[in-house]
Each structure stands twice: as C-alpha cells, then as structure tokens.
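All protein chains but one are shown at their positions in the complex.
Moving on to chain A:
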Amino acid sequence: MIIDHHRVNEITRNNSKLLKSISQLFLNELPDMIKAVDTAYQQNDRQSIAKAIHRLKSALGNFVNSEYYKEFSQLEASASGMTAPVIHLNEWLSQWEKAKLDLETLVVDLKEMAGI
C-alpha cells in the first residue's frame, strides 16, 4: 500500500469533506505534474526533470508512505545527475515508468479512501 492512511487522516483530521477536497485537488493537479516530468524528459533537460519530480514529490508527501517518498527523492537525485553514480537517462526512464505505475495504484487507493 503506497498510501499512508495514518498521515492522510492526520492531515485531514478524519474530516471526510476535507479528505475529499484535498484528494480531488491532488487528482486534478497530478496529470499536469506527470506531464511536466515527461516533457522535461523529452527535452533531455536533467535539471528540469529534477525540478518537475521535486514538485510532484512535494505534493505526494501529503499522501504516501516514506518508502515511496524516498523513491521519488532517489528519482530526483538521479535525474539531476548531481549524485554518484550518474545514470543514463534511459535507465532513469525505466525507474520513472515504474513510479508512474505506482502512481496509478495510488490514484485508485486515494479515490477509494476519499469516496470519489
């Protein structure tokens, strides 16, 4: 389970209306955030990829468990190419594709939790 129920309940204080609002806001923002990462990748711009991942990671921090959040930290670091070992962007893409599949799972879980 990627979603951190305890954290989401803490943020929304078990308020179902608030849970629905914040989840809907995230679901509305998510496609553009994913698109920003994909666009930056197509432009082969490592710094833009890292920034786009950072923005997505920031929003995810409100919903996901620490392991999945760390995966995004790793994705951000490896995209920037600033930390060793520097991986090729093709290799980075496979990690990103896996993370996107997990995001789809998160969307399903979040919709279910929020009753959307």
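Convention: a contact is a pair of C-beta atoms (placed from the backbone, for glycine too) under 8 Å apart; a residue touches a chain by one contact, two chains touch by 3 or more; residues count from 1.
Heads up, the rule we're going with is that contacts and distances are computed from a predicted model.
Student: Among "Cytochrome P450", "ABC transporter substrate-binding protein", "diguanylate cyclase" or "Phospholipid/cholesterol/gamma-HCH transport system permease protein", go ahead and choose the protein name stored in UniProt for the chain not displayed.
Tutor: Cross-referencing UniProt, the chain left out corresponds to "diguanylate cyclase".
Student: In the whole complex, not just what's shown, which of A:I11, A:I34, A:L93 or A:V107 touches the removed chain?
Tutor: Here the residue in touch with the unshown chain is A:I11.
Student: I need the residue numbers on chain A that touch the omitted chain, in ascending order.
Tutor: Residues 7, 10-13, 18, 21-22, 25-26, 29, 51, 54-55, 57-59, 61-62, 66, 69, 73, 76 of chain A touch the chain that is not shown.
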